[in-house]
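For reference, the structure discussed in these notes is given below.
For this view, one protein chain was removed and the others were kept in their places.
Showing chain A:
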Amino acid sequence: MLSIKNLHASIEGTPILRGINLEVKAGEVHAIMGPNGSGKSTLASVLAGREEYEVTEGEVIFKGIDLLELSPEVRAREGVFLAFQYPVEIPGVSSTNFLRTAVNQVREYRGLEPLDAVKFLTLMKEKMKLVEIDQKLLSRSLNEGFSGGEKKRNEIFQMAMLDPTLSILDETDSGLDIDALRIVSNGVNQLKSDKNATIVVTHYQRLLDYIVPDFVHVLYNGRIVKSGTKELAMELEEKGYDWIKEEVDSKATV
C-alpha cells in the first residue's frame, strides 16, 4: 500500500530525513519510535503534505500513486489521514460544519453521493460512540477550549468519519491519561481492518500495549536504524534509546 524509498526531507535547508525506507501493507500496524528530534513527526508531516518540508530525494508511492505530487487535500481524499500531535484550535468554525464539508468533499472525490443532514448526523452518532465523544463538544468551535484528551479523541473521531486507508497517528498518546489512552486506542483498534493500515508514531512504548504493532522501527538521525517486532519496543522501554544511539554512532565512526 505504501512504499517509501530513500526519502530525504529538509526544513529551511536543514536535512531532517536522511534516507527513509519503509514498506507498509494493508492490514498492518507499524510503530515508528525514536528519541526526540529523530525525525518522527517530520516523517508524518511529509506524508500528509505539510508545505514547510522540502523533499530533496526519494519517493513515496501510495496505492500506486506518487504521493508527493499531491496536495494535502488530495492525499486526504485518496485516504491518507494524519492525526495531529497538536490539533489546531479554530475559533468560529463549528466542528459539525467542518466535518460535513470534509466528509462530503472526500466522498465526492471517491465518487460517492454527498451525505444529507440526516444521514450525516446518523453517521456522526455512530462514530461518536467509538471514541465516547460528547455531542456537546461537537456543537462548539473546532477544538476550541477542548482538553488535551478531548482533542485527541476528536482526531480519532475525524479519522472514523473520513474512513482512511492509511492512518498516521503522530504522538497521539502524548499527554493522555490512562483512561483517555484506552478510549483512543480502542477507537483505533475498532477501525482496523485488513484493507487499511496504521502507522503509529510514538516516543513511548506504553501506547503499543493497547495498539499492538506488527512491526516496530526505530528512527534516529533521520534514518530507520533498527526494525523488529513488538519485542523491540519492549526492549526500548527497558533500556531506553541510548544503546541504539551508541550502536549507530559507533558504526558511523568505523
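We adopt the following convention: contacts are C-beta pairs under 8 Å (C-beta built on N, C-alpha and C of every residue); 3 or more make two chains touch, one makes a residue touch a chain; residues count from 1.
Note that in this section contacts and distances are computed from a predicted model.
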item: From "Fe-S cluster assembly protein SufD", "Long-chain acyl-CoA synthetase", "TonB-dependent receptor domain-containing protein" or "ATP-binding cassette domain-containing protein", the hidden chain's UniProt protein name; value: "Fe-S cluster assembly protein SufD"
item: Candidate in contact with the missing chain, chosen from A:46, A:162 or A:236; value: A:162
item: Contact residue for the chain not shown (choose from A:62, A:84 or A:220); value: A:84
item: Residue among A:6, A:56 or A:71 touching the omitted chain; value: A:71
item: Interface with the undisplayed chain - residues on chain A; value: 48-51, 71-73, 75-77, 81-82, 84, 87-88, 90-93, 98-99, 101-103, 105-106, 109, 141, 158, 162
